[in-house]
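The complex appears here without one of its protein chains, the remainder shown in place.
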Amino acid sequence: MILPSDTTKPIYVQLAGWLENEILAGNLLPHERIFSQYQLADMFNINPATAAKGLSLLLEEGLVYKKRGLGMFIAEHAQEAIRKKRREQTLQQLIRDVVAEADNLGVEESELLDMIQRAIARRKDDSHERD
Amino acid sequence: MNTLIGIMALVIVLLIAGRIINRIVSFSGRRAWLLIGGYLLLLVITVPLIYLVPEARKDVRRSEVVLQAERANNAFISAIQQGRLPPLEHMHELSSWSFRYGQPELKLRSFHWEERVQVLVKRNPSLGQEIRLTWYSTPYLLLEYPYDFTHLLALPEVELSDDTLIIRNLEMRMKKELIHFLSESHMHSFTGEDRRIYGPRVMWGQECLYLEVPEHLRISASDVMNLIFVEE
Amino acid sequence: MNVIECRQLSKSYLRKRALHQLTFSIRENTITGVIGRNGAGKTTLLKIIAGFYRPSSGEITVFSERPFNSMKVSQNMIYIDDQITLPTSLSLLDILHMAGRFYPNWDHDLAARMLDYFNLDPLQHLHHLSKGLRSTFLAIVGLAARCPLTIFDEPTTGMDAAIRKDFYRALLKEYLAHPRTILLSSHLLHELDDLLEDVLLIDRGELKLHLPVDELKEYAVAIIGDRELVEWVIANRTVYHRQQSGISRYAAIIRRDEDVLEEARQHGLEIAPVSPEDICVYLTNQTKGRIDDVFDRTES
Partner (left out) sequence: MMYLTEPSLKRVIWNQYLFKMTALPGLFTSLILTQLAAFALSLDGTGGTSIGFDTITVRITHFSGDLIFYFTLMWAYIAGIMLTIRQYRNADFFFVTNRWTQHLSTIALLLTASLYAGIVTPLLGNLLRLVIYWSHPDNVMTAIAPRPGELLLNLLITTWYAALLSCFGYLTGMLAQLNRVFVILIPALIIGSVYVQDSGGILTAAIRFYAGETSILLLSVKAALTLAIVYPFTMLITSSLEVRR
């Protein structure tokens, strides 16, 4: 498996992001055992120490918990916590970047809002078609 | 031109040999060990083979052979001096011939006669119309080995033509290559064997032609042949 | 537990200094990349660890023993490089059988399967293989030996990209299934940085860095923007590299430092990560200036 290539971030950060995505998408449910560092190393062809670092990022944020001798498990409210974190941090940062770029390009505020609304509409259409 | 071809042939032989050697040296695994084991086996087989060869190991006692030859020589000389036929033990009978002959007179003629060969003539009443010739010799020895090579001597040719007995002693009696196996030099200090190779010393044999004729035959011979008439 | 410990390790030949005062230790069951330019002393260091060479001064222990002439080290270590010449009479299979006699953890099945995978005929001979296949075969031996200390000195010489990838994958899988201490030397880092845990960077016989590869990735940053502004922001810092590209794109690479980054952000300068590969190149640059300078001078 190959991680979405984002060479600006260290691999363990990318790995943590991938695991968050999995939790967010509901592929990993609360109290389910999460991949071990060795499984992750095998899956992504990385050193297990790097994989362990990725896992410990999740542990620090309380998204997973440890059971002695059994491994790590998804925390009860992991999905919500991730959603909240992403809203507050990631999305905010993205919006800041969009605004900054629009400013660089001389895009007017109304024009930018219009562009955002159009993007939302297109996404809705796409999901209708898929249904 | 010939040397050029020779050199080219040599180069080709060397190239082929080099290639074969290369192949053998780079033998590996089973093939190499087959070669190594096969070589050993082949050589081990020589042990029974060499002892199977007739007379593989003739252990001659040197002193005895030489002594016998010396005795035979002495006996020969004293017998000739006394006008007798030497004792026949230790003498080699090289060859004998016999002819029917009815005439009263016999001439002896020779070619390449060696004067040292005695001609002993014996009148034998019991022979009616027959003449007999016998060629005797004491041993010829290569002293160091010791090796009796008397049997290798070439024989004279004898032919009766009308009233003449022609004896052709050969121009070359013997030209022989002999083979001697030396034990390896590194063994000699242990076996006490004499390491040195001598130029072979030869003990020459004494030869005589013994001629038996009917009682009243007249005999004449060329000057080189010294006839000795023996009694008994 | 440390498998290798070096203190002030030095090695010199006649007049030439090969290694100078190296002090480091390698933890058990880690994959460490020994990185450096050609002639930096990687091979000398690895061969001292393997017990082939004797250190001139300083101390080294491997499995708590001095490696030179140590039976214990030899028995628990395998050293793979492409310099080795084995007797030509041995077939690949013979070599595998021999390795099986010597190395107690040897996995013959694994070696045979890998031979099959890489289309290596077991009855072939090592000296008939191409450089790449030769390296592949030796790498297989190195993996199947399952030695507690496995040393690969430039193992991928001559391998093509696909085989290199396979080899790194095999190495990782073997390591996951049977953890062991692995030293991997290379003058290139980018292909194997995911695989490594630690990096040991050697330059001209001296130890430049020894740290986890994840930290190496954040070791340095590039600050890009207007030349004067960049120079002002990075004033009094150690600069590993400076580069002018285009008219207003001037880049300086410095040690990561939050104060500098904050200042750079405030001045609207671009901040870019530097790949571990590039950091190693900048840290070990021994040429005078840059290759570009050679041409600039001849042109002017």
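As written, the chain order gives the labels A, B and C, with residue 1 at the start of each chain.
Note that in this section contacts are C-beta pairs under 8 Å (C-beta built on N, C-alpha and C of every residue); 3 or more make two chains touch, one makes a residue touch a chain.
All values derive from a computational prediction rather than experimental measurement.
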Using the touch definition from the header, name the shown chains in contact with the chain that isn't displayed.
B, C
Missing-chain contact among C:Lys72, C:Arg113, C:Lys131 or C:His190 belongs to C:Lys72
Of the listed residues C:Pro122, C:Pro179 or C:Pro212, which contacts the missing chain in the full complex?
C:Pro179
Taking the full complex into account, find the residue in C:Asn2, C:Gln21 or C:Ser89 that is in contact with the omitted chain.
C:Ser89
Determine and list the chain B residues touching the chain excluded from the picture.
21, 24-29, 32-33, 35-36, 39-40, 42-44, 46-47, 49-51, 53, 55-59, 112, 114, 140, 142, 145, 147, 149, 153, 170-187, 189-192, 197-200, 202, 204
Positions on chain C where the hidden chain makes contact
29, 47, 50-54, 63, 68-72, 74-76, 79, 81, 83-87, 89-90, 94, 98-99, 101-105, 146-148, 178-180
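Rule of thumb we're sticking to: only the chains that are shown with their structure count from here on.
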Among all the other chains, which ones are in touch with both chain A and chain C?
none
If I average the C-alpha coordinates per chain and also across every protein chain shown, which chain's average lies closest to the global one?
C
By CA centroid distance, what chain is farthest from chain A?
B
Hey, how far is the Cα centre of chain A from the one of chain C, in Å?
33
Taking the mean of the C-alpha atoms as each chain's centre, how many Å separate chain A from chain B?
113
Distance between the centres, which are taken as Cα means, of chain C and chain B, whole angstrom:
86
For chain C, which residues are in contact with chain B within the complex?
88-91, 94, 125
Where on chain C does chain A make contact in their complex?
30-31, 168-169, 172-173, 175-176, 194-197, 212-214, 217-218, 272-273, 275
Residue positions on chain A within touch of chain C in the complex are 7-8, 10-12, 38, 41-42, 44-50, 53
